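My questions all concern the structure below.
FYI, not all chains are in this one, though none of them got moved.
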């Protein structure tokens, strides 16, 4: 899984394409990729010490407010897909994750994606995390990726 | 839509098969049928004067505890599917719905199904509805279908 190997601040989550995720074109339906991104960021958080389930129970939710994805090649039933995820931005009102998806054994990506998340309090209101809050403290210790110019262009080209 | 016409106590909900609901066999994936059953019972309730959304906000939830389905013919992308739904049983601890699915213009059913639901209180505990409760009063006024021997056999044959 050389092509998706972890670089600093990244984590790779692997999964198998389910039959239920395919469509009548014989490939994974484009909406199936979104739960894969979701799993990848949950595993990214866990890898760096944060349980999203715990965060939620502690009153912080991070819904997707923006999503961009480029589909570059099809994924098929039973393919192993590697999702490389990293946190590209973090402020007291939002975080941004970027993703590159690979089919096992291939170096050309299947897809590139980006999600932006805001913070909701238990009442469902978007909030700015207080500088001294436990949640901000937690998030601040997560690694930000070092976006190379090429990566930045990749995102900008969306 | 003669084949799915409403008989006493039944209500028919119609929908289009979405591309996202198909799979690599070129037909609707078998799991896609479950949200159709769900929509059909929500619309059945609405047709007979009960909003499931309101029920839930009033503290009653009716999760599926048993489900049986026979798939008889495939549904394809863009097909119009009619789901005929009726309530076949109702006690203070559970209700049972039965469903027959038809493709528009065809008299042979696509599928036959049955779901059993219990009642949960807001804390997530299964409850027996009190005889004098508002919820039981509401449910008691919903029509039960008059299962003909043929129907009964159909269900028993599952």
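Things worth noting here:
Think of it as A and B in the order they're written, each chain with its own count starting at 1.
Everything below uses one rule, namely that a contact is a pair of C-beta atoms (placed from the backbone, for glycine too) under 8 Å apart; a residue touches a chain by one contact, two chains touch by 3 or more.
Values in this document were obtained by computation on a predicted structure and should not be read as measured data.
Of the identical protein chains in this complex, 2 are displayed in place, while the full assembly in this structure file contains 4 copies of the same sequence.
Quick note on the criterion: only the chains that are shown with their structure count from here on.
A straight line joining the Cα centres of chain A and chain B is 36 Å long. Contact residues on chain B toward chain A in their complex (touch as defined above): 19-20, 22-24, 26-27, 29, 31, 76-77.
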